[in-house]
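To start, I am sharing the structure in question, which I have written as structure tokens.
The complex appears here minus one protein chain, its other protein chains still in place.
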Amino acid sequence: MAEPRAKRSLASRLPVISHIRQSSGLQRGMLVAGTIITLAFVLVALLAPLIAPYHYNENRDADGPFPTQEAPNAEHLWGTTVGGYDVLSRVIWGTQTALLVVIIAIALSIVIGVLLGLVSGYLGGWIDRVLVVIADAIYPFPTLLLAIVTSIVLAGGRSTLWSGILAAAVAITVIFIPQYYRVIRAEAVRLKSEAFVESARVLGTSTGRILFVHVLRNSTRSIPLILTLNASEAILTLAGLGFLGFGISPTTAAEWGYDLNRALADTASGIWWTGVFPGAAIVLLVLGLTLMGESLNDIADPKLRLRRRRKGTDLPAVQGGAA
Amino acid sequence: MSLLQEAEAPADPPTPASPRRSSGGLGLGRYILVRALLIFPTVLILVTLVFFLMRVVGDPITASVGGRLTEAQLQERLEEAGYLRPIWVQYVEYLGQIFTGNFGRTITDNREIGDILVQYGGATLELVFYALIVAFLVGVPLGMVAAYFRDRAPDAVLRILAILAYATPVFFAGLLLKLLFSVWLGWLPLGGRASSRVQLALGRLDDPTGIYLIDALRSGNSIIIGDVLAHAVLPGLALGLLTAGVFLRLVRTNLISTLGNEYVDAARSRGVSEFRLVRKHAYKPALIPIVTVMGLQIAMLLGGAVLTETTFAWRGLGFQLAQYLGDRDFVAVQGIVALLAVIVALTNFIVDVIAAIIDPRVRY
Partner (left out) sequence: MSKAVEIRDLRISFATDAGDVTAVDGVSLDVAGGEVLAIVGESGSGKTVTAKSILKLLPSTASTRGAVVLNGTDVVPLTGDRLRAVRGADAAMVFQEPSTALNPVYTVGWQLAEGLRAHGKYTKQQARAKAIEMLDRVGIPDPEQRIDHYPHQFSGGQKQRIVIAMALVLDPEVIIADEPTTALDVTVQAEILDLLRRCRDEFGAAIVLITHNMGVVADLADRVAVMYEGRIVEQADAVTLFASPQHEYTKRLLGSVPRIGTSLKEPWVATDDAAVVEARGLVIEYPGRFGRAGFRAVDGVDLAIAPGEVLGLVGESGSGKTTIGRAIAGLTRISDGSLSVLGHEMLGYRERDFRPLRKRIGFVFQDPATSFNPKLTIAEAVAEPFVVHGEAENASDAKTRVQELLEAVQLPRAFGERFPHELSGGQRQRASLARAIALRPPLLIADEPTSALDVSVQARVLELFAELQREFGFASLFISHDLAVVDLLADRIAVLYRGRLVEQGTGAEVLGAPKHPYTQRLLASLPVPDPIEQAERREQLRALRALPTPAADG
């Protein structure tokens, strides 16, 4: 007789790690590369005070003001901006801002979106119908425009560090709630008619218990995917806000989009370093997150997963009772 | 009819486990009608959302000019503009205005939002048109190639390129393109929709459309046409490549998932070639979700247009929006955003109708 098996170790059940284990080939390469890039950025953000040569709003030192628009050199590895700020330092500090906004935005939208989706999808009725119409209306709306409107409301467009970060985060949250809502609702609707949920209903299980024990625990499989894709979208939205001069003001935090906006005028005179470095930082971080998200998606989908047998093929499986 | 034939009649009762698609068996006409009616709640919700978001904390006048006026002056301005009345009164009035096509007046230069649309809408439309051409020409065929070579080298390269296209913010792509083609190579202009002399020439045409491509073609002057096209290349590429990346992924993913269907295997068992399987059997069914999602990308394109126009000083709706943002004219911002909401809702309606026309299950 079969022995009770040891529970799978915690590590092997964590989303990304378990995905790496069951991946192969290109998909594994993409996942690993994406994870490494993302982790590198997290590390840079955490260590920003240590590795950045200057503070983000430092444009002078003991020897006087920094030269402005100076090409990369030994003193300023990536050059300086029109305001005399050190580009390298601002890019490094910008990592902190970007990740902070992403984390707050995603935490807020996941909690609200998942709860709404769960209740709306499982209970149905008029609440569901109203929420679906609202989510469907917001979903195709340009995220950037909504973010602009929200950040006007929250910060009047200009702000201190925290209110600026919060404004950007909440602006992005408003956009993402419908996305989580739609995904979780679809899962809840699907699970609602699964036999195990119906069997819980037949047993007379309370709605709360069905929602949290049976539905929620089985509806989160696509969360890692949306999470990474949303994180990259959040960074692009934040940068877009900054680019329009509506993000976080430059003296309170370093923000890549804002720096790119400033750099735009530099291009005409061939000054490339003020724009290329923050831009490359955005591309790299979004690339890392998207690589993670895309490969997670493929690995989670049996149809897309490499080296996995197709559904419906007639393979030996242990059939029959315990005779 | 015999009993057995009757038993075979196409009857698939809606079971709770598998509700029929709401459009199934509805008929195209009914579908379009129902879908058209859905435009109204969509616009209502978006406009309401924008209205209340903008009013939760304060009013646009205080936000715009609050610091520069005395308290008394401010109160007077607010009274004048009707912002001291209860919010729901303002809301109902605002809805009434929107319904009659009145999106309000800007504070800074006292213009009708509708006029701004008339003046600058053409420019944005033109930019979106260029971007869509690039996106379709690049994204769709490459998506098919990627699906055909799925999980092999060409696919891997294309996927990475698509992700790169998506990961590059359109203003950064624009900046790089400008550096390369305008500053270093000097091949193409830095920005704007046309050089100033051409702009003047176009302005002198009889009732100009505001869409420079059409106006230039009408002028028949090859220098003008060349100038207009030269200005269009970089903005079109910047916005188009971003969208192309999205289209590539969309086409690839949907083709691959359609290729997993049994009818593809069935066609294969009849001796249909692999290329034809992708081009015919997978492509058309995959087109239905592709078109639907492309519709949703229109929104992304509009957001991208705001940034592209700012990057290239392309004087369109987005450029104006950014200007008003800079001037803190939030009435103008609210008006333009509400206007764009209507445009998005209309485009999605059109796209959904196209998707329905492709799908014979809705048509019949």
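First chain written, first letter: the chains are A and B, and each begins at residue 1.
The rule is simple: a residue touches a chain if its C-beta (ideal position, glycine included) is under 8 Å from a C-beta of that chain, and two chains touch if they have at least 3 such contacts.
Nothing here was measured: the structure is a model prediction, and the numbers come from that model.
The chain not displayed here makes contact, within the full complex, with A, B. From the options B:A81, B:V145 or B:A267, the residue with contact to the chain not on display is B:A267.
Taking the whole complex into account, chain A touches the unshown chain at residues 1-5, 22, 194-206, 209, 213-214, 217-218, 307-310, 312-323.
In the full complex, chain B makes contact with the omitted chain through residues 1-4, 6-16, 22, 25-26, 30, 34, 261-273, 276, 280-281, 284-285, 288, 358-361, 364.
Just so it is clear, only the chains that are shown with their structure count from here on.
Centre to centre, using the average C-alpha position, chain A and chain B are separated by 23 Å. Residue ranges on chain B touching chain A, taken from their complex, read 16-18, 38, 41-43, 45-46, 49-50, 53-54, 56-58, 63, 151, 156, 159, 163-164, 166-169, 171-172, 175-176, 178-179, 182-184, 190, 249, 253, 256-257, 260, 295-296, 298-300, 302-303, 306-307, 310-311, 322, 325-326, 328, 330, 333-334, 337, 340-341, 344-345, 348.
Of all residues in chain A, those touching chain B in their complex are 25-26, 30, 133-134, 136-146, 148-150, 152-154, 156-157, 193, 232, 236, 239-240, 243-246, 257, 260-261, 263-264, 267-270, 272, 275-276, 279, 282-284, 286-287, 290-291, 294, 303-304, 306, 310.
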